[in-house]
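Have a look at the structure below, then the notes.
Note that this complex is displayed minus one protein chain, with the remaining chains in position.
Moving on, here comes chain A:
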Amino acid sequence: MSVNQQAHTGPPYGQPQPGYQGYQQPAYGGQSLPGVPQSQYGAYNGPMPGYQQPVPPQGSLRAPPTSGAPPPASGASHPSGHLAYSPFEHGDVQNGIPASAAPMQRPPASQPFLPGSAPTPVSQISTFQQYGPPPASVQQLRNHMAGMTIGSTAASAPPPAGLGYGVGPSSYPPTTGAPRPPAMPGPPLTGQTVAGPPSSQPNHVSSPPPPSSMAGLHPGTPMSGLHGPPPPTHPPQPGYQMQQNGSFGQMRGPQPNYGGAYPGAPNYGSPPGPPPPPKRLDPDSIPSPIQVIEDDRNNRGSEPFVTGVRGQVPPLVTTNFLVKDQGNASPRYIRCTSYNIPCTSDMAKQSQVPLAAVIKPLATLPPEETLPYLVDHGESGPVRCNRCKAYMCPFMQFIEGGRRFQCCFCSCVTEVPPHYFQHLDHTGKRVDFYDRPELSLGSYEFLATVDYCKNNKFPSPPAFIFMIDVSYNAVKSGLVRLICEELKSLLDYLPREGNMEESAIRVGFVTYNKVLHFYNVKSSLAQPQMMVVSDVADMFVPLLDGFLVNVNESRTVIASLLDQIPEMFADTRETETVFAPVIQAGLEALKAAECAGKLFIFHTSLPIAEAPGKLKNRDDRKLINTDKEKTLFQPQTSFYNNLAKDCVAQGCCVDLFLFPNQYLDVATLGVVPYQTGGSIYKYAYFQLETDQYRFLNDLRRDVQKEVGFDAVMRVRTSTGIRATDFFGAFYMSNTTDVEMAGLDCDKTITVEFKHDDKLSEDSGALLQCALLYTSCAGQRRLRIHNLSLNCCTQLADLYRNCETDTLINYLAKYAYRGVLNSPVKTVRDALINQCAQILACYRKNCASPSSAGQLILPECMKLLPVYLNCVLKSDVLQPGPEVTTDDRAYIRQLVTSMDVAETNVFFYPRLLPLTKADVDSDSLPAAIRNSEERLSKGDIYLLENGLNVFVWVGVSVQQGLIQNLFGVSSFSQISNALSTLPVLENPFSKKVRSIVDMIQGQRSRYMKLIIVKQEDKLEMLFKHFLVEDKSLSGGASYVDFLCHMHKEIRQLLS
């Protein structure tokens, strides 16, 4: 969508430009018509006239409203095409509406949209106009939503001064791009005609500039507007959704118009000064993640995603869909930032769109989908290309009657080994095509031969070693007892391969404080034996036989041990701990046992005891926002890097559970877990009552989840591109192989590609990700994922096949790595700059010509600004005062191995109005946008971001609901110390709990449940996650940021 703004340009966000108001005009719907607040408009209006020009038609359709119009102006404005979009409008309106409006109104339901409504409330005003309706529509048709435009507009135009407008404020532009709205769905857009605009870009939203405006205007109008409106107009319309999308964008249609109108633009710049009261860009008119997600869900959730076609963009990660593997890897395994790759590096550079794949090689599949088949090629091992060593895959071309095959990656011709020979049918396909997974599927596994094993020996089954901190804090908090109790039952659930009777994994136990205690739990012993190693300076494993045992054989000894550990240390007074020696001990144990494995370390404090890897407290918040800030993310010593390297070499993966009561230097402690492919879990101020459930759930999941060891991953690509950079939790000893001591089903690796030659449109680009690993039963396997992508010579194709969520995943990881080496500010600026370039490139090359003031976003990337803003505001890049150094380091590492779904919800949390939940169905209530404005005092909301779940209770929630949910009679009695919701027998409670459970089930970690009462202290914390709002730490609100982006883009374009 593009937002058209006019002038805004100049003015940076903040400034409110008076002009803005002007904007309204057009509002689409015209609805606004009514008298609404003209005032605001007023200004605008003036200008409007100019705008309008063209379009008239539809835009106005209904709404003409545009508020602007109100009085006089408005009228005028409408016409303009501008789509109105008036920004302001708060409300809900989305521009999109307009379209709808036009048609039918859109259903209110969802959003605010209201536009249509406009009428009502006055407030809205203006706004939307659709400008561009016309054109837009067209497009829409074509692409669905492709882009939107927000016409911001107006403002500028405005008479008054163009200036005014220019100035920041005005611009709001909200989005609106109405045009397209109609698009698909239902509403045909009537009005719109084609505008012809180029297909490529779809919508533009013209965005009015200055965000700031919000403040000003809104107030009045705000929300209410929204609500109100709906009524009439929109009935629920199907189309709606679409619209939304469309909404923003004003279509391009406008543009044309704009142009004319625009003239004003210039003004922009000037006015900076903008004193004027800001007006605000209507939040409803700017691209809404919620809407996008809903649309995708509705459009693509119903049919299976069949992977047979090259370069198909999969549904969003938020959509539930089934995948049918017909030759390409499921998006659950690989997602790309773009499914259409520029043929040349020049193009790629020009667009600045990063080419990256987010790979989750061992991803868990829903039960309805089949796991990759295991292929055994016997002693000779998998069939591979002679030159590039790519594995046999569906894209290999058999020639000469099947006697040879040509590599799809490097084109080298290789003899088919005799045992693998098969005749070809008349289409050139092997006759056994459907019998062989490696010829017909995108993902499959090979059984590795001994050549693929370390030291040419088949691996032994891996081992799990539990290493428990038994220092004073751990004992006192009850943690030690808790862990021991849990392990007793948990050990029966070690990962098993397929249908094996019992797990092949052996287990070992270590406890430690300043010294380490190993336990001999050999089955022949009557009692476990404890072996204390106090020589932590030079760690070694004191026993061989009896340390790693089979759970079933040593069951009684283990049980006895776990019973005794809490007793033995019950009156310990040791407060100091070591850390590096603990890892070394595990490493040595695995070395001695000659197997790979995983260490589960439960640790409570900064390791200050005299030992290698001893750390000092170097937490210094004063470093924030200085050039030295990066040191907070760097390990204090290189010791752990070396240790990690050794661990990787042995296949020793480290999972770290932290229970800090104070700073413990996650940045340093996390090095080994991070580089070995392990996970870190952190439970600050761990308290048995509130946190045990969460911890135990995490532990259970962590122990049980599918995991591979001693893994090496290599990504091969078609000639022309090359994997150049890797992000995630792993270690690389060379530039191509990603090594992970352990890799579980949640770990994700983001790989960036660069051109080193040209690609051809005909053959497209192929990726083959090969993961060599040892399964939990000790079987050496190769998992292969193949993915074919299209290549394009037109930038528009690139933009049309992008995946914003994936892009954000990449950008976040890229930025999070950047903070290790550059000041955070630099990283942030680079991020903004790159996105601005991406969007500017689109605007320049793909969007139909339109006024410079119009913000035009590609349909596939219309959420880029909002998501990017979330990344920029995240704790790592812009910490609030309550965020500790450890938290930042923790999150930094966490995000680095997240997959797309996790980053998506992490950066843009899911906010569900619980009170709207339908008690009788098992669906979730529709999500709403993350802004305080959307919360109503009378409702209860749930917000989750993958780490935390908040239940926010408004002050005036009905008592009945409170009673039903919390079992207390009044708001004031709700305890925010609750870590779970009370189990109450009533439909509402059940529903809410089932929602919470469902959400917990979707995340790889058990989220901490926090009850937040409105106007309570904790609310601050909660508000931090309302990412569309301005954050306390200085993060911009969505609207402000959008304006800023627009400004950046315009600068790039000019």
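Things to note:
Note that in this section a residue touches a chain if its C-beta (ideal position, glycine included) is under 8 Å from a C-beta of that chain, and two chains touch if they have at least 3 such contacts; residues count from 1.
We take it that contacts and distances are computed from a predicted model.
Chosen from "TPPC8 first Ig-like domain-containing protein", "Protein transport protein SEC23", "Tax1-binding protein 3" or "Glycosylphosphatidylinositol anchor biosynthesis protein 11", the protein name that UniProt gives for the omitted chain reads "Protein transport protein SEC23". When the whole complex is considered, the residue among A:374, A:447 or A:568 that touches the unshown chain is A:568. The omitted chain makes contact with just one of the residues A:406, A:529 or A:642: A:529.
Only one of A:545, A:756, A:882 or A:932 touches the chain withheld from this view, namely A:545. Mapped onto chain A, contacts with the missing chain fall at residues 515, 517-518, 525, 527-535, 538, 540, 542-546, 560-561, 564, 568.
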